[in-house]
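Please see the structure below; I have some questions.
Heads up, one of the protein chains got dropped from this complex, but the rest are sitting where they should.
Moving on, here comes chain A:
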Amino acid sequence: MRPLTEEESKTVFTKLANYVGKNLVHLIDRPDEPYCFRLHKDRVYYVSESSMRLAISVARPNLVSLGTCFGKFTKSGKFKLHITSLDYLAQYAKYKIWIKPNGEMPFLYGNHVLKAHLGRITEDTPEHQGVVVFSMNDVPLGFGVTARSTIDTRKLDPTAIIVFHQADVGEYLRDEETLF
C-alpha cells in the first residue's frame, strides 16, 4: 500500500473527472474526514485516513482490500474504473441518464443502452461523455459513455445505442472472480 505517484494521480483524476467533472474536489476535500487514495497491488483504493493508518498494521501479503476500490491500473499504465466506484460516481455525477424498467435487465446483463429504453437524460450532455446510469427510481445501475449528444439522440431510431456500456452492477455476480 502506497500513495499514488504524480503520474498515477493524474491518470486517475483525469478518468474520474470524465464522470464527476468539477465535483472531483469534493472527493479530496471532504467536510467530515480526510480521505486519500492508496495504491495496493495495482488497485486504487479510496479510504479515510484513519482507516488507512490502521491498515498499515496489516502486512502487504495479507491485506486484501481497504475502503472502496475505485479501479485498477492495467499493465499498459491505463486506469480502468471498476463498478465498485459507482457509489461515489453516482453521488457526484455531472451527467446522468435514467432508463425505463424494461431496459434495466438488458443493461444489467452488460448490454448498451438503447434509445427505446431511455427514460430521462441530463440536458446538453455532450458526445463521448461519461455518464452514470440510473433506474427510474434513482437506483444507480452502472456507468458508460454517451454515443451521441442529447440533441442528436432526438433524431435517432429506437434501436440505436445512446450509451456505451462500461460497467454495471451485474458484474458483482458475473465477474466476482476476476473483479476482486
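Heads up, the rule we're going with is that a residue touches a chain if its C-beta (ideal position, glycine included) is under 8 Å from a C-beta of that chain, and two chains touch if they have at least 3 such contacts; residues count from 1.
Simple rule for what comes next: contacts and distances are computed from a predicted model.
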From "rRNA (Cytosine-C5-)-methyltransferase nop2", "Dolichol-phosphate mannosyltransferase subunit 3", "cyclin-dependent kinase" or "TBC1 domain family member 15 isoform X1", the hidden chain's UniProt protein name: "rRNA (Cytosine-C5-)-methyltransferase nop2"
From A:C69, A:I97, A:V113 or A:A147, residue that would touch the chain that is not displayed: A:C69
Residue of A:T5, A:S50 or A:T74 in touch with the missing chain, whole complex considered: A:S50
Residues belonging to chain A that touch the chain removed from view: 47-48, 50-51, 54-55, 57-59, 61-69, 83-84, 87, 104-105, 108, 135, 137, 139-141, 168-170, 172-173, 176-177, 179-180
